[in-house]
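Structure first, then comments.
What you see is the complex with one protein chain gone and the rest in place.
And now, subunit A:
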Amino acid sequence: MSMAAVETKKITLRTADNHEFEVEEAIAMEFSTIKTFFDENPDASEDTIPLPNVTSKCLSAIIEYCKSHLAFRARETSSSIDEQVRTYDEEFVKARDNESLKELILAANYLNIKALLDMLNQAVADRIKNKSVEYVRRFFGLENDYTPEEEAAIRAENEWAFEGVDPDDD
């Protein structure tokens, strides 16, 4: 790929809701889906990449995440950097509700950003750990399609799994 003399190269991305984002090449390369695309089509670097499965809200959050993590990695590894990374990740997920978490997971999955996906999955796991079946049902927005007998049978078969569950907050 040709390197521009002074400017760092920028890639243009178009989201599902038709917003265009210009990102530095380094950040775009964090999205493995896009990296693979460019590896296979080296001449396509000037084109705008469509992302029909990603909203602008998600993309801007993801770009922020990748920018920050790139900056962390550029610095020398140390325990204080690790601490800062942990704090950043915690803040990143703390304020988001369950819905936006799920949207981010979908986007990270589609864009194939491994570290972000892992971090988001852990956040979801933390939110439903030790919670009741009803809570998890509401979290995933699912209907219970078991008959009462079927559900009772699963519980009876696996008594060991139903001890020590947190009481639901609401």
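Keep in mind that, in the parts below, a contact is a pair of C-beta atoms (placed from the backbone, for glycine too) under 8 Å apart; a residue touches a chain by one contact, two chains touch by 3 or more; residues count from 1.
Here is the rule we go by: contacts and distances are computed from a predicted model.
Colleague: Among "LRR AMINO-TERMINAL DOMAIN PROTEIN", "Calcium and integrin-binding protein 1", "SKP1/ASK-interacting protein 16 isoform 1" or "NADH-ubiquinone oxidoreductase chain 2", find the name that the UniProt record gives to the complex chain excluded from display.
Modeller: Protein name of the absent chain (UniProt record): "SKP1/ASK-interacting protein 16 isoform 1".
Colleague: Looking at A:E20, A:D47, A:E64 or A:E151, which makes contact with the chain not pictured?
Modeller: A:E151
Colleague: Thinking of the whole complex, not just what is shown, which of A:K10, A:K57 or A:K102 touches the missing chain?
Modeller: The single option touching the absent chain is A:K102.
Colleague: For subunit A, enumerate the residues touching the unshown chain of the complex.
Modeller: So the residues of subunit A touching the missing chain come out as 99, 102-103, 105-106, 109, 117-118, 120-122, 124-125, 128-133, 136-137, 140-146, 151, 154-155, 157-163, 165.
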